[in-house]
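Every protein chain of the complex appears in place save one, which is left out.
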Amino acid sequence: MAIMLKFEEREVGKAAAILIPLAALGLAFLVGAFMMLWAGVDPIAGYTAFVTGALGSPGGLTDTLLRMTPFLLMGVGIAFSNRAGVLNIGAEGQYIMGAIAATWVTLALQYVVPAPISVTTAVIMAIIVGAAWATFAGALKAFMGVNEIVTTVIMNWLALRILQWLLRGPLKSPTAQQWPMSPPLEAVYPPLIPGTRLHIGFLIAILAAIASYYLLFHTNTGFKLRVAGQNPAVATYAGYKVRTFFLLSMALSGGLAGLAGAGEVLGVFKFLYEGIAVGLGYTAIIVALVGKNHPIGVIFSAFMFGVIYNGMTYLQAATGLTYTFSKALEGMIYIFVLLAEVLILYRIRVIRVGGE
Amino acid sequence: MWDVIASVINLGIAMATPLALASVGEVYSERSGTINLGVEGIMLMGAIAAFHMTYVTGDLLLGYLAGLAIGVIFGMLFSFMSVTLRLNQVIAGMGIYFLGFGLSDFIYKTLYGKEYVTIQKPPQIPVPGLVNIPIIGQALFDQYPTVYLTYILIPVLWYLLYKSSIGISVRAVGENPKAADTMGVNVFLVKHLTIWFGSALAGLAGAALCLEITGLFFENLTFGLGFIAVGLVYFGKWDPMKAWAGALIYGMTWSISVTLQDPLQKMGHPEMVYFMLMLPYIVIIIALVIMSRGARPPKYLGVPYTRE
Partner (left out) sequence: MGEENGDGKGDVIVLMKGIVKRFPGVVANDHIDLEIRRGEVLALLGENGAGKTTLMNILYGLYQPDEGEIYVEGKRVRFRSPRDAIAHGIGMVHQHFTLVEDMTVVENVILGLRKYGTFPDLKKAAEDITEVAKGVGFKINPWAYIWQLSAGEKQKVEILKALFRKVKVLILDEPTSVLTPQDTKELFATIRKLVARGLGVVFISHKLNEVMEIADRIVVLRRGKVVGRLMREQANPRLLAKLMVGREVFLEIHKPPREPGRVLLEVHGLKVMGDKGLLAVKGVSFRIREGEIVGVAAVAGNGQKELAEALYGLRKVEEGRIIYEGEDITKAPISERIRRGIALIPEERLVYGALPTFTVAENLILEEVDKEPFSVPVPVLTPALGMRALNREGIINYAKKVIAKYRIYPPYPEYPAGKLSGGNLQKVMVARELERGSKLIIAEEPTAGLDVAATEFVRETLVKARTEGSGVLLISSDLSEVLSLSDKVMVMYEGEIVGAFRPGELSIEEIGLMMAGAKRMPEEEVAKIWQ
């Protein structure tokens, strides 16, 4: 007796787009509760801290928006490249390189030119370096046939090693004590709402998402990019320069990740240290997935992950767990989202065949 | 001088071993058409399982087996997602990575707190006779248990892939699953089993890394080795022996970098230690570029199989 699964698509409408991530989230949090019990901490206290911390106060809420900013930028970037048929799992490295570039430029310029010029130059350099980091892998693929999934992911680790080296060498702060870090950055993002940590990077991210949406769905370039992503052979046949769109999507995706890196050092930490690289670029893959690779959808999923990240800091403070607990939970959310997609979008019939 | 060279090679081979195990496992998985990007996460799970088992029982063999077993479990989860549910393999693989990354350290911190706990590393076992060969003996035959395992296992896996009916079936499933199916090969079973096998080796690789190289567990212990293992499959053009060669190149680069750390530190350039640690990644990317010319992946790599 053999068992086979048969998938039949079913109509669920728009509700599924919200239902799936919520169901996945609920399940992951349920498992998370058991994990907390095992670790000997009180899940109710933990989750209470989570919710009140992330959503319970104006300050908490703006921190949530602050947290969602890099997810939004990188999520939109990954959605972009996904639409163009490239799975950019190198956002983490592009983000690190962007942060390095922004720091370096700021350290060089902040006392030489007025702050707005320093910040603008830093941001532009971060975008360029992030885009270049991504396009390098893209070019290896386009011109030499090297698998881009493999190179981008190895380049993530290379970027992390570069960061570690720079923080102990060229970018080292002479006064750094326990952890290697860069000197402080003075020419930074102005706050968006005075009195909070929320900076203009948030506004930039929202604008970037809207611009991406327009580019993808309302211009001929976006149309061609989506065609090339869906089927490069068809695009070639229709006379499009597929290689150009491939490189363009890598550059855009990397540029947005670089911008996210600039935002973290210029808007949040105001110095560079190893703690900026906690896998936000990997999380952004889930953000794009939950947002259905649609820039507007990514705004909502980035908010969801902003809540999770912000809430988790409160949960960690309340329970004494470390950030890897959040990472484990994140992995579960990710896997449950994938499973829920299949379970909700398809009717799965188990068919028994054979016998005798 | 020769002593230094021998010890560099010795260390390089030791370091290459976990990488080679994970990479050869991935060769089998990809040969039957599934790219598993979760190797990194599975290695981390293998490492924590092996660490905990060894710590609790004091038995190294049980540690290795625990790594192997957790690999199979994660392989089952991955093959369920990628083969049974036919999810995008890259996306499902990243899910496995996230899970393994977070879970392994969460488990460690829950069990051991924030302190580093060390275990007794397995001894390097000299092979009587062979170890006395000048340089080579010291480099190759005074090694950890899993190193000797790779000496035997990888050639065997090469032979199986190219010369046995099992290998013919595995390759056929990756090249043309429909052809295999119509000839009565159970395509789904072959895919599941190769993934489980590959994941088991990844788990064992994590165990070897933790027990033999570091002797302790810490967050993100693998530092991208699992992804490099996947890269080596491309470098090795889906051939177990060539993937092993790639692992040795990485291992040697790493070993040289590490060996140079001490002198650099003494010369007053401690940051150069980290500069040297960048080299293996750069070498691997260059190697990939060189080897990618004319590389042809299994035709149905990444494509889930379905009859209807």
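Chains here go by letter, A and B, matching the order in which they are written, and residues are numbered from 1 within each.
Please note the rule applied: a contact is a pair of C-beta atoms (placed from the backbone, for glycine too) under 8 Å apart; a residue touches a chain by one contact, two chains touch by 3 or more.
All figures in this text were calculated on a predicted structure; none of them were measured in a lab.
**Student:** Based on the whole complex, identify which of A:M144, A:V234, A:A317 or A:I348 touches the chain you can't see.
**Tutor:** A:V234
**Student:** Check each of B:S7, B:T84 or B:N186 against the chain that is not shown and name the one that touches it.
**Tutor:** B:N186
**Student:** Kindly state which of the options B:V8, B:V72, B:V127 or B:I168 is in contact with the chain not pictured.
**Tutor:** Counting the whole complex, the residue in contact with the absent chain is B:I168.
**Student:** Against the chain that's been left off, what residues of subunit A make contact? List them.
**Tutor:** 2, 4, 8, 215, 217-224, 227, 230-231, 233-234, 236-241, 351, 353-356
**Student:** Provide the residue numbers of subunit B that touch the chain removed from this figure.
**Tutor:** Subunit B touches the chain not shown through residues 163-166, 168-169, 171-172, 175-176, 178-186, 299, 307-308.
Rule of thumb we're sticking to: only the chains that are shown with their structure count from here on.
**Student:** Based only on mean CA positions, could you tell me how far subunit A sits from subunit B in angstrom?
**Tutor:** 27
**Student:** Provide the residue numbers of subunit B that touch subunit A in the complex, in ascending order.
**Tutor:** Interface residues on subunit B, with respect to subunit A: 35, 37, 41, 77, 81, 84-87, 90-92, 94-106, 109-110, 114, 219, 223-224, 227-228, 230-231, 234, 270-272, 274-275, 277-278, 281-282, 284-285, 288-289, 292-293, 295, 297, 308.
**Student:** For the complex, give me every residue of subunit A touching subunit B.
**Tutor:** 5-7, 35, 38-40, 87, 89, 140, 144-147, 149-151, 153-158, 160-162, 164-165, 168-169, 172, 279, 282, 285-286, 289, 321-322, 324-332, 334-335, 338-339, 341-342
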